[in-house]
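One protein chain omitted, others in place.
After this line comes chain A, so read on.
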Amino acid sequence: MPAVQETIDQVRSIDVDQYKYGFETVVEMEKAPKGLSEDVIRFISAKKGEPEWMLQWRLDAYKRWLTMQEPDWARVSYDKIDYNDIYYYAAPKKNQAPKSLDEVDPEILRTYEKLGIPLREQEILAGVEPERRVAVDAVFDSVSVATTFKAELAKAGVIFMPISEAIREYPDLVRQYLGTVVPVTDNFFATLNSAVFTDGSFVYIPPGVRCPMELSTYFRINEKNTGQFERTLIIADKGSYVSYLEGCTAPKRDENQLHAAVVELIALDDAEIKYSTVQNWYPGDAEGRGGIYNFVTKRGDCRGRNSVITWTQVETGSAITWKYPSCILRGDNSRGEFYSIAVSNGMQQVDSGTKMIHLGKNTTSRIISKGIAAGKSENTYRGLVSAHRKATGARNFTNCDSLLIGNECGAHTVPYIESKNATAVFEHEATTSKISEDQMFYCQQRGLSDEEATALIVNGFVKDVLQQLPMEFAVEAQKLISISLEGSVG
């Protein structure tokens, strides 16, 4: 079955030429010299006022990176990146350690206003109090420009600050966890990130604390010829809970820009981390000029017993996406979940999916992935589910569907399912025939047409995925809710 009209319209409304966040902010910037060298790394480290061990860590990563080769196994193609033609550090000049929002360049504040990101706490409080409040860390190119609700979070014992600040203020905590989920040597882009990362968020939730509000980081690439290399580290100590959301946009430009981030999540005993992404980087124009290369390593470590990590992503942006948010299910009874909707348009290329690595006993994982390809785009789901020898009682359920609109695009599924334990039960399916005849009959009996009934049932299912997103940011994703997946192919 081909896609229904409603779906086509919905996808069209977020097509590449409809990109709304493509404006540019003109502020005076301070940059590191172009290119990558030990000196640039020393420059970044000095700018951040880092301790010696951090600089050494970066330099070791850089040395390692020089010996590595760019991976080419993903189903994406692009011209070779000249790593010496990129600025690795760019920060607004007036942003030399602002004490409050008043010291931040008003141009930047206006930018976030335009993007609809609340940076002023009182503004949120003045109006009708929303159901839930959100603390925001706003990252502009290479630096964090503002972090809201820090004081209120501190009362609960929650640390939420730019990682560069955390390295100075809580060096022991950072040192204990940084690089323990994504090792410095993990892969080409992660190693590059380890050498040159500039900002990102650091979150620590103390034992037994339920984080009193949503945390979020908003990434904005603004400056020309810069790469953004953010690093996020979230630690949920025993019995704690946190929900975190990241959003990202960039101006329209004709050249490609590199975004190579590393996100590490650590959940200790009984802790839960929900990590949601609304990825809306500039996707390039209809001819495939420009756009962000989104080469990201995201990994969560369910280190403690009964811990839970949930990844939810709504992916509509980027010229090329190369990203596999994963869970290492180390603790017994731990759980990993991955919910994804990836929509590709124009000339976009998406190679995304997840890895669920079952190490502990009775670990469970669930993967729900929906890929929608339109225009001339390529949309690939690539996922690994593996059970190691000791993962007795591991369970996985995977469901990945894809939908094509038009016949110039491609949808691909590349799952890897590896089991080394007899008691592990893995199920993988990629069909839309999961709508039961009973459900269809029930709906039709009440006067709904075939299409309406299918839409209703499928939407009910997709909503499950989207409800994983924090309310405040679900708006963007809501547009996709009504996308019917009728006509899906496996």
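In this section, a residue touches a chain if its C-beta (ideal position, glycine included) is under 8 Å from a C-beta of that chain, and two chains touch if they have at least 3 such contacts; residues count from 1.
Methods note: contacts and distances are computed from a predicted model.
Selecting from "Cation:proton antiporter", "Fe-S cluster assembly protein SufD", "Carbon monoxide dehydrogenase" or "ABC transporter substrate-binding protein", the unshown chain of this assembly corresponds to "Fe-S cluster assembly protein SufD" (UniProt protein name).
If you put the hidden chain back, the residue from A:55, A:68 or A:440 that touches it is A:68.
Residues of chain A that touch the chain left out of the display are 1-3, 66-69, 73, 389, 402, 404-431, 433, 487, 489-490.
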